[in-house]
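FYI, not all chains are in this one, though none of them got moved.
A, B and C are the chain letters, set down in written order, and residue numbers restart from 1 in every chain.
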Amino acid sequence: MSLWEYANPKKFMQTSAAILPYTAGLTAICLVVGLVWGFFFTPDDFRQGSTVKIIYLHVPSAMMAINIWVMMLVTSLIWLIRRHHVSVLAAKAAAPIGVVMTLIALFTGAIWGQPMWGTWWEWDPRLTSFLILFLFYLGYIALWSAIENSDTAADLTSILCLVGSVFAVLSRYAANFWNQGLHQGASLSLDKEKNVADVFYQPLLFCLAGFVLLFVTLLLLRTRTEIRTRRLLALRLRERQAA
Amino acid sequence: MKALLLRDLALAVKAGGGFGLSLAFFLIVTVLIPFGVGPDTGILSEVASGVLWVGALLACLLSLDRIFQLDFEDGSLDLLVTAPLPLEGLVAVKAFAHWLTTGLPLTLMAPVLAVLLNLDPAGFPWLVVSLALGTPALSMIGTFGAALTVGLKRGGLLLSLLVLPLYVPTLIFGAETVRRAVDGFDTTTPLLMLAGITLGTIALLPFAAAAAIRINLR
Amino acid sequence: MELRVENLSCQRGGLTVLEGVSFALGPGEAVVLRGPNGIGKTTLLRTIAGLQPPVAGQVEAPEDCMAYAGHADGLKGPLTVTQNLSFWAQVYGVADIAPALELYALGPLVDRQAQDLSAGQKRRLGLARMMVTGRPIWILDEPTVSLDAANVALFGEMISGHLSAGGMALMATHIELGIEARTLDLAPYKAVAPAEETELDEAFL
């Protein structure tokens, strides 16, 4: 009962259909406000000039990239424990979004790094662990696509997600340790956070909200498609049985 | 011939092979190196060209045992040999399919990874050119190796053992090209050598490989 | 002790192939499954052997008393006949492989690598494996494939020996085995109604 009933595909389809328009609308509003405000109505940073504005894409995408993986971890767990198809399908649907977010973070970061650090890429622990996260996403998707039987795939990918998460955290720690004292740029991102003045901060909040909503919208859409594909598969099987 | 090429591509894409994986492997190897060597960009850019080439080479290597082993195990190699295809042609097609699924994507991917290892920008075009010229040789040599080891179950490791030494010249000239470009020297000589090796292998190895297969089947 | 299968439904590739199969097998009994290609014999045997979960119904049998032999023989090419056989003997904690060897007249081949055996010789080795499991319930999928007449007879001997020792055998085959055993034709159990039961389907339609 309660929340779990949404794990029933029928129920999920109905509710998601009802919600989608609103989330989509809100996403549009937040992103437009946040980005326009951020890009056109904020002063240039005294040190970084206009490049600072990349933050409006970079930070939200980076945060999402991480949080999406966490969300996948949770849904995978739910699948393993309660065997709710929708939750594992949600995880499957989330992965590509996560990859895109990671890529956005990487690229914007790289573009930002050029003026800031004078290089496209630094082996800063944070960036590095991000690269690893990217690899985990790739592996997860590859495994999904490699296995025919959907339930088998669901189980195996969920296991991979669990184990992977543990190792992802380990890698983050390892990366910190590995780059210790070797490289100043290490926690640059964090330092900047401190002196992100309010003028930059408020639009950033809008962007963050926008990205979260964007993810929710895309997730609902993709999960719906996944469910539909499943139904198609079920129908095919019926035909075969009839034949 | 065409049918065979299409089939191999279809299989590569379907059976978890395909473009994606060799790329991913390439990416991973290049990412691992800094973890081993340490984050100092100075050293990294020093070794970048070499690492990239070795990485591409290993990515090629890992997909080699696919080329014939599967066909051997499920018996289709027997059938292909008795089919009206010249065995040399079959080998060439297999090698080409392998290049399409590994060498080509690797070449296109290389510049991106070069950024990660902060390779000197001067090297970028030459990296691509050298890979484009060199990878066909890698695929062809690899196919030859695969033909030699086709009988053996999971000859994978042995295969790489046989093939890697044959890869050395290609590797040397390929990496040399990039290094010279970075140091601002003339790159024609290594490039010419590279082209020479590729042409030579494409011209000769199909026959050797075909012979090897005939021997392995009896 | 006996093997009891109660209206078992089994699934392959997300598709229920057999429904409501029930039968019981007591000591000294053998059942031969028959049915056209693709009816689901292999699937049923794998389900009973516990290699895949049943869709519905249950398989009642004591723990650790089944030995399964599928389409593939599970031989290691590089190992010799003796090595292959004694490995399984050790796994199942059976001391002596001699009887198995001489029943199938594998004597002359003992030092031959499994990969150098002919199709039928491989099969004989695969069947000899059953004797070193020491398990009472044998589950055999097309055991006599590519055996010649003489060896089919040997197989018959092995089975009747096993049965008279109080064992049980469940076999799927297309050709006559020359064993007196109940035959169970699977045709009537072919799943008719679409995959209603599979919870996947329920969930998605």
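General observations
In this section, a contact is a pair of C-beta atoms (placed from the backbone, for glycine too) under 8 Å apart; a residue touches a chain by one contact, two chains touch by 3 or more.
Values in this document were obtained by computation on a predicted structure and should not be read as measured data.
Stoichiometry of the full complex, written with the labels used here: A x1, B x2, C x2.
Operating definition for what follows: only the chains that are shown with their structure count from here on.
Inter-chain centre distance (chain A to chain C, centres taken as mean C-alpha positions): 49 Å. The distance from the centre of chain A to the centre of chain B, each centre being the mean of the chain's C-alpha atoms, comes to 34 Å.
Within chain B, not a single residue touches two or more of the remaining chains. Multi-chain contact residues, meaning those touching two or more other chains, do not occur anywhere in chain C. Those residues of chain A whose C-beta lies close enough to touch chain B in the complex are 110, 119-124, 128, 131-132, 135, 138-139, 142, 145-146, 178-179, 182-183.
In the complex of the two chains, the chain A residues touching chain C come out as 8-9, 85, 148-151, 227, 230-231, 233-235, 237-238, 240-242.
Taken in their complex, chain B has these residues touching chain A: 16, 20-21, 24, 27-28, 31, 34-35, 38-41, 44, 115-116, 118.
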